[in-house]
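Worksheet: one structure, shown below.
Left out: one protein chain. Kept in place: all the others.
The letters A and B name the chains in turn, as written, and every chain counts its residues from 1.
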Amino acid sequence: MRISKGALLVVVALLVPFVVEFRTALSWFGIKLTILESLALAGVLVIGLLLWAVWPENGNGGTGTADSS
Amino acid sequence: MATSPPTEVTAMRNAYVDQFPDEARVIKAAFWSSFIALAIGGTLGLVQALHRTDVFRFIQSPDYYTVLTAHGVLLAITFTIFFLVGTFTWAVTTSLDRGVVDVRFTWAWYIMMVIGTVLVAIAIFSGFLESAPSVLGSELNADVLFTFYAPLEAHPIFYIGLVLFVVGSWLAGVDWFRTWLAWRSENPDERIPLPTFMVLTTTLFWYICTFGVALSILVFLLPWSLGITESVNPLLTRTLFWYFGHAVVYFWLMPAYMMWYIMLPKFSGGKLFSDPLARVVFVLFLLLSTPLGIHHQYLDPGIAEGYKFIAMTNTMFLLLPSLLTAFTVVASMEHGARQRGGEGYLGWLKALPWRNPIFTGMALAGLMFAAAGFSGMINAGMNINYLVHNTWWVVGHFHLTVGTAVALTFMAASYWFIPQLTGKELWNRSVALGQVLLWFIGMTFMSNAMHRSGLFGMPRRTAEPQYQGFDFEPAVGTVGEINMQVALGGVILTLSLALFLLNMIMTSIGDDSESIPDNTYAGTLSGAEDSPRILDNLKLWTAIAVVLVIIAYTLPLASIIDAGGLFGPGIEGVRLSTWVDPAVIESLGEVIR
Partner (left out) sequence: MSSKTEQREPEHVQTLGHEEYDPIGTAILIGIYFLILVLLWIFMYFVEFLGNGPTVVGMALTVVGLA
């Protein structure tokens, strides 16, 4: 793990405002996402994040920060 | 480093309840009063969110305003202030390392506040009755919203309850001052410990600002609702309300700020960056909290633009302490993260204790407050305010401030306080972490949609904002989508609230635990010895604060009374012009304009 499980959970939560606002922001440029498309985007982002988080770091693979306290 | 893991049974537990068992009981009672208000008020919030958006309507629309009054009063006044008095009592006793002078006095003000709340609640909730009973010669109800200014009129019991509640809070302030004076006579040369300093400065501006609302209730609203006076000057009661109404915002916020200053650094694993900076911030709040209430009245006719401009200028100055706070608090978190081995420009963020619901709740609350900083700057600008005034934008804004920065910090702090006050371990830390994250997510949905609704003109305080022959035109998406987002956010928030209460109840009925951490707060990197002594001169700051209030309010109040009479237009006899030459006010007014 590259980040602790707690931090991962927090980053997932932080994605929510990002996706919600991203949809609004895109529409100023004439790109209108439907709700389903935004949900799909959110799904892709979460999966990407999870992959990044569990991917071993260069060299010392697997010895992530221990999830403590 | 020399530490014992939290699970190891230490010889002597040293939680708050072990140090101050008597005080712990009062504080616990205050917290439970606040949780009950939160439970009822939050549930009503869901009712509102579903009703307005027409997702689910089970009350009559006229009753919506009873619900809204209860939601506003229970959450913005009862929940926040009960939590505040508990926190402040904890802070004074902990940092002075001594109990209150007489705990019976502490119980007395607490009970007074409870009686006040019960009276207010009876008056409000009678609004749901088919035929409300007649008490004291008028029908029992109080559909006046939490701002309770004229022309809305409540039953006298509502005002009497409010007075008892506020006087109770004044006595709480007396209690803290008394305890501090007793400490000072034993420690004549020491600096005021930071937490006590925060409590005292906050209490001082509370005295200054509640003076206005006491005047409004005792001289105008209560006699009016009792039928003693015939009418009131609505603009005057509005202005007196907002004289108090902005400062009360900071009154809610100060216990949250205190938690960010003295607890968040500790949970981050570090120290408060600067004690002097923290003192400066609280002094600035004492000085500036009150003389800017008119910024809530940018659209009120009858107040000259010049006064509004002055209020706007003061408001912009008040951004300063909030920015100072952002810097100090984040720097303290970074200090903690680096002591925990965090590295890099931003990589240290990973080293913060995100698994800890107390830390994460407070950090997310602070983040939402930063977002609210932007919508607040829009509200504060006189011209741009016209765009959003009385729309749902404003409701979106204050659900980020009081509804999250304050409420979420309080909930997160409860995960620390309740074990300290009961000697029982938190029931479930994972549920607690989920709870704070859910609040953040739910509020993102609800508040974002509210802000956007405001931009296309959706009004606040409206049971059925669906109009015939008129459609709102959102810039993005549809009204239906935005309504769904509000409803979804409301449901998630209510779920989060339920999880919070569950955790509090389960913790309270759990077993005693020996592994409660000691009752401590954060140390400082740059301590009190670095802050100039003049910062502790409370008399000086109070005097300046009073002068600023007089400067900001004398002329506006004089011209309001001159134009509309003390007790309403046409009620002669107390016209201000009998003692001030109207020409003087006229010409002063010209200068301002």
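In the analysis below, a residue touches a chain if its C-beta (ideal position, glycine included) is under 8 Å from a C-beta of that chain, and two chains touch if they have at least 3 such contacts.
All values reported here derive from a predicted model rather than from experimental measurement.
**Q** Can you tell me which of B:Thr94, B:Ser216, B:Ser496 or B:Ser531 touches the chain that was removed from the display?
**A** If we include the chain that is not displayed, B:Thr94 is the one touching it.
**Q** If the hidden chain were put back, which of B:Val330, B:Val479 or B:Leu495 would touch it?
**A** Checking the options B:Val330, B:Val479 or B:Leu495, the one contacting the hidden chain is B:Val330.
**Q** Which of these, B:Leu152, B:Ala214 or B:Ala370, touches the one chain of the complex that we don't see?
**A** In the complete complex, the chain left out is touched by residue B:Ala370.
**Q** Given that one chain is not shown, which residue among B:Leu525, B:Val546 or B:Ala563 touches it?
**A** Residue touching the absent chain, from the options given: B:Leu525.
**Q** Given the contact definition stated above, which residue among B:Gly72, B:Gly127, B:Pro255 or B:Pro353 touches the chain not shown here?
**A** B:Pro353
**Q** On subunit B, what residues meet the omitted chain?
**A** Here the touching residues of subunit B are 1-6, 94-95, 97, 193, 266, 269-271, 273, 326-327, 330-331, 334-335, 337-341, 344-346, 348-349, 353, 370, 373-374, 377-378, 383-384, 386-387, 455-457, 473, 475, 519-528.
In this text, only the chains that are shown with their structure count from here on.
**Q** Can you check the complex and tell me which residues of subunit B touch subunit A?
**A** 6, 349-356, 360, 364, 371, 433, 437, 440-441, 444-445, 448, 452, 475-477, 481, 485
**Q** In the complex formed with subunit B, which residues of subunit A make contact?
**A** 3-7, 9-10, 13, 16-17, 20-21, 23-24, 27-28, 32, 35, 65, 67-69
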